[in-house]
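With one protein chain held back, the other chains of the complex are shown just where they sit.
Showing subunit A:
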Amino acid sequence: MSITLEQIDKSFGAFKALQGIELDIPDGELIGLLGPSGSGKTTLLRIIAGLESADSGRILFHGEDVTRRHVRERRVGFVFQHYALFRHMTVAQNIAFGLDVLPRKQRPSAAEIRQRVGNLLEMVQLSHLADRFPAQLSGGQKQRIALARALAMQPQVLLLDEPFGALDARVRKDLRRWLRSLHDELNFTSVFVTHDQEEALELSDRVVVMSAGHIEQVDTPEALYAKPDSRFVFDFLGHVNVLQGSLVGNRLASGDAWVQFPEEPAAAGEAQLYLRPHEVRLQLSPVGHAHLPLQVEAINLIGAEVRLELRPCGWQCDTLWEVGITHAEYHSWQPRRGDRCFAVPDVGHLFVAGHTQPQTLYWG
């Protein structure tokens, strides 16, 4: 079922939680709402579910206006961060709840309910836990039961509020894959909220990046990472190395550091150069177009590449720089803490004061 949001506004007292939200979610899409805490993503999800009502704007399910429709009648599956399993009921009773409370005329027979619960338990691979109570389950098991419970009513829309937020890293990864395959198999429309960029980028067909109550950008994970529309998206998705300085002609300088651009940027004044870790190389001596002295601060060997954290030498930066090098490079160079080196950019994204869109620059 497709979901359309039109001009959604929501305030809590003086605090504007959402402003003018416009979003189109086609049928069968898995979409992630990503943003820092307080950006309004959970509020938006709750408005879609009907657990919260918008101050103004419209919500359409499959072209039909459901703005005034009660949660009960919206027929969405909702999964909570802390599972919200009923503690006094067994796993099977929890899953059967939605069917049990149907009006007598619509309610399936007891045998049929048992059958449905059995199938759902099989789907989440927890058939052996049917008679346990929630307190006896692990976090990952609880969340799978919560999912099974939400799916018992065969909803066309599944909404998940930070579904993996309370789980440890390994379980989270497993569940993420499992949810993706479940989504592909059953083909409902899913919206999930997360503050974990990795989760959003890995799981979603498209990601909605939100900040301070509005949508910053809606795009596929690839497009978001490669072509962010704004500083916020740039900062929020993945690490970014920043050189902040004043732009004079085609030269951006700050303290001992400077970069010379191949072409003259369209503007001048205060500017920031954003560089993704993979857009920077490290060398022991500076090159003609850039002088960015750095000092090795920490070395992280775990993973496909070696990640170096670097402190600026003779210039200022709010956060440490991060650059990845291959393990082969690491072994030939053998860097140690305190070693000096120079960063060489290949591609850069220049934000000039007064402009929200970046200008992407390439060096030979």
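For the reader, a short list of remarks on this structure follows.
Throughout what follows, a residue touches a chain if its C-beta (ideal position, glycine included) is under 8 Å from a C-beta of that chain, and two chains touch if they have at least 3 such contacts; residues count from 1.
One rule holds in what follows: contacts and distances are computed from a predicted model.
From the set "Cytochrome c oxidase subunit 1", "Sulfate transport system permease protein CysT", "Aspartyl/glutamyl-tRNA(Asn/Gln) amidotransferase subunit C" or "Acyl carrier protein", the protein name that UniProt assigns to the chain left out of the figure is "Sulfate transport system permease protein CysT".
In the complete complex, the hidden chain is touched by one of A:8, A:49, A:120 or A:209, namely A:49.
Note that of A:119, A:136, A:283 or A:316, the residue touching the chain absent from this view is A:136. For subunit A, the residues touching the chain absent from view are 49-51, 71-72, 75-78, 80, 82, 84, 86-88, 97-98, 100-102, 133, 135-136, 149-150, 152-153.
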